[in-house]
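Reviewing the structure listed below.
Only one protein chain is missing from this complex, and each of the others stays in its spot.
For chain A:
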Amino acid sequence: MHLMCDLSHQEPRWIVRHVGGAMRGAGAEQMPALVRSVLNCRISNNALRFFHSLGYKLDHELLQTGFKFQFHKVVPITVSVTSVCKIPKLHMIEEAVPITPGLQLVEVSASTSGDNYTEVAAAVSGLAEQLAPLLHLSKPGVLTGVVPTASAAASSLTSRATKVP
């Protein structure tokens, strides 16, 4: 479960996001993109204290800054280009340090319903191919063909960057 705070507005806006497990099975392995359930929900700004009271512990805290682009290819597709920074001291975003200096995370995602995810995955894959001259995009967890520096960066980002006691 993720708690996200959008700092781009005057008043911070909180969102709670539940990310489900990836789709499994032979069909899922053949899919060019990762398919999983994601639920986003706006929540009041006492969300952190609320979930802590329910027994949840903070695992890690990251600051992500960058841009989002919207494309339309069969369905609306979002491409986000961000720098991911770890926060050494709890909530001290001013002291955030980039995890991979000079490298940015590019994520391509689209919403899908239960009956059209094959089409949507193909559209996402198609966009990734169009971006191939600029960058290499791979399905999460599949690092085949990724250059060594990018591979190390991806591993670093997916590992737990900061643990809070």
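The rule we apply is simple: a contact is a pair of C-beta atoms (placed from the backbone, for glycine too) under 8 Å apart; a residue touches a chain by one contact, two chains touch by 3 or more; residues count from 1.
The criterion applied here is as follows: contacts and distances are computed from a predicted model.
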From "WD repeat-containing protein 46", "Mediator of RNA polymerase II transcription subunit 20", "Glycine cleavage system H protein" or "IBH1-like N-terminal domain-containing protein", the hidden chain's UniProt protein name: "Mediator of RNA polymerase II transcription subunit 20"
Hidden partner chain, touching residue among A:Leu39, A:Leu90 or A:Val142: A:Leu39
Which of A:Met4, A:Leu34 or A:Ala47 contacts the chain that the document leaves out: A:Ala47
Contact partner of the left-out chain, one of A:Gly20, A:Gly126 or A:Pro140: A:Gly20
Positions on chain A where the hidden chain makes contact: 1, 16, 18, 20, 39, 41-44, 46-47, 49-50, 53-55
